[in-house]
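All protein chains but one are shown in place.
By letter and in written order, the chains are A and B; residue numbering begins at 1 in each of them.
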């Protein structure tokens, strides 16, 4: 596995093997150790779960950890545009930043949210894609403008752990929030549930569609898995849901226009998951959210503190999912180095150059 | 030991064992290693000694280290109030932050100073207590609004190292400072010296009392140890002191009211420890301070650079004290896991479920 940008890139079987391994780790299985291998974590956006769980995963795998924080007194501001004349605020081009960090570690994990100002720029996912183009090592996406594959993998593991059937009903519901948030999580949640083959309902108010490219990718995955997608603005569509997954996101129509966004969501404060909604879903419905979550805006205390919520388990599974993912990536790297080394030895032997090969 | 919030929680014998162990480490004894165990450090307030010494202590104990920095581009802003409608600046409730981090590590250490605006809020010590309620793992207080137990433990170790007798005179003196500072250190210093059984003088100008709850706790500890507490506004009370411990703090009466605070301390610039004061204390008196210290405001250069000062030894003992504290906490955790495991095996054996138990 050569890094991970979007979970849907992986064959479903590969995802299922990672989920299995993640749940093994949750039960106490010890991962493979990779002494002398290095992992870089580069955060250009804030993080609690992601930082903590990647740091711990690196330690569990015995990796050399390199961690950088962008912004403030941390790291130089990055330029993303090809051909830019860099006489403004950006101090370093992603071409150099990526290529250099790629020389210091074997795998790089990057977090860089969408800027929320320029939709076309955000749709190009410029930072994480810049690193993928220029780093020369596998890149793990710790949440980009468009995708959050580690969250999706952890969520899949959570669904399996809870015994939620593959064909069960999964409702992804938009929620109110004081700010327009990026689309990485809803894009990834929708794609994940459909790749898993679920009966997915996307419930959102008018004006809050996900981008057509993310929808097309979701449909492609549904087609492969036999999953089903319904889009509605009817919050009563939760009926019979095994899972209610809440998430807020901004309107594509109002991207970068805060006044319009506020106007659009003015009457939408009732898009908050409460006990009534969960009871309408059914007696065994689970409440999921990626966290951080705005209590009593996105979801009521009674839900988060009630029997429905599995959000802390979801978060714990970030650690196990990422440990499984990194273990796989480093195992594949080691296999590649071995293959390279023996083909090199073979060619040296045949050309008589091999004098002394130390282990 | 299930974490540490305030040193006075511990039986004096337990403190003395930790101090002994800390001084062993100072002499070069190697601590126990805990491979595969994880420690989280979460800083919501600035730090030099605490960060550095906890990082090094974690390495000495062979722990997996997870470190997070609040504020700026680091971690989400925390909400502390139960039932809050989170439509303002706070992005994550301490309930989730604590519960999630508690899933990633075995022990969490938190630093969160008082806000200095709302006295009732500060007296509830909301952040560290939030973590204690919701993390589900032992919490180590790296300085909260009210207490700084690691400083107190290091100071006790310093007193023992220097051979300062248990019954010696210990003067905690208020000092001038451009800002009103929190009470965690004076509260903890007073309590520590009294738990150690010392003859304690608290010298402060009128209007600079410590909170009655901290005073009551100090008296409780004095009662147990046979220590003695005198409160005075007479700076000449240093006579015969084995230790002069300087610290500035804000007035409870002016909490959150900077103008009133400035007015209160307008005539107090002479509350600065100088050579004369140390000479009045006596020929072998020691000068202590927790650092960072404002030179020539809190204490004159001649004292810090003179024969009296032991502030660098105090700081070094932070490392050894915290190593001893963490070693104890992780030893107790391991003992608990073993106990749980053997009672589980026992119950499995008796129910015939035990087939294969790997070490």
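Everything below uses one rule, namely that a residue touches a chain if its C-beta (ideal position, glycine included) is under 8 Å from a C-beta of that chain, and two chains touch if they have at least 3 such contacts.
Computed from a predicted structure; not experimentally measured.
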| item | value |
| --- | --- |
| Touching residue (missing chain; options A:105, A:244, A:264 or A:293) | A:105 |
| Missing-partner contacts on chain B, residue numbers | 30, 43, 45-49, 51-53, 55-56, 59-60, 69-72, 74, 178, 291-297, 301, 304-305, 311-312, 315-316, 319 |
| Residues belonging to chain A that touch the chain removed from view | 36, 38, 40, 64-69, 72-76, 79, 82-88, 91-93, 95-97, 99-101, 103-105 |
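The rule is short, and it goes like this: only the chains that are shown with their structure count from here on.
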| item | value |
| --- | --- |
| Geometric centre distance via CA averages, chain B-chain A, whole Å | 38 |
